[in-house]
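Only one structure is covered here, and it is reproduced in the block below.
A protein chain is absent from this complex, but the other protein chains hold their places.
Right, chain A next:
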Amino acid sequence: MTRTLLVRGMLVGLVAGLFVFAFARWTGEPQVDRAIAFETSMDHAKGESPEPEMVSRRIQRGIGLLTGSVVYSSALGGIFGLVFAFSQGRFGFCSPRALALRIAGLGFVSVALIPSLKYPASPPSVGSPETIGIRTAAYFLAIALSLAAMIFSLQLARRLTRRFGVWNGSLLAVFLFFLLTIVFSRFLPAIDEVPPTFPASLLWKFRIASWEMQLLLWSTLGVLFGWLTERDRNAHSPVR
């Protein structure tokens, strides 16, 4: 059972990865290209020669982007399947579709949205190589804290709903989650390495594209996984 759900999650993730790749080619790549052109012009202005290309741009934006999207999405899909396997029947959701969509929504908020509000996606030429260590550590710490806040709020939501009713209890839990994320965001190091002359519209478009990719990924996971699991369960149930 767990194996089936894990494999299903990975396959759904693979499909989602193909969507993400197509979408990234369409909306994200033009921004990456413009950012690299900006970087090159900055290097020229400083009299430095641009970094030599180890991997050609054609490969980076083709098979490289495809590999990155598909591997990342499949792995996330696998974890999604495991979380679904643990959650089913434990949290009172009867329909696999509703449960899958719920996990996808909460996963998007805690893994993608909240960490990116503190540390948004950045195009090439934003971010200095010397700070990669602290930036990587802070980013993964933000994801871990956000996930912990989500799990804690969900646990508390069960008690709160029993005490204050479903509506008020859920609202309280949501409020608690955002309060926790705001507090830990204040204590994580601030990172602002956008060059002063970097085009604002380019940064905006890049970040919107990145959010849209995450939204596409998580909604595909939720909808497709729920649909397949519901279909599978209906096929196996004795009463049709």
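By definition in this document, a contact is a pair of C-beta atoms (placed from the backbone, for glycine too) under 8 Å apart; a residue touches a chain by one contact, two chains touch by 3 or more; residues count from 1.
We adopt the following convention: contacts and distances are computed from a predicted model.
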| From "Putative cobalt transporter subunit CbtB", "Transport permease protein", "3-oxoacid CoA-transferase subunit A" or "Proton-translocating NADH-quinone oxidoreductase, chain M", the hidden chain's UniProt protein name | "Putative cobalt transporter subunit CbtB"
| request: Would you mind spotting which of A:Phe86, A:Phe178 or A:Trp204 touches the chain that isn't drawn? | output: A:Phe86
| Footprint of the hidden chain on chain A, which residues? | 1-3, 6, 24, 28-29, 32, 54-55, 59-61, 64-65, 67-69, 71-72, 74-76, 78-79, 82, 85-86, 88-95, 98, 112, 115-116, 119-124, 127-129, 132-133, 135-137, 139-140, 157-158, 161, 166, 206, 209-210, 213-214, 230, 233-234, 237, 239
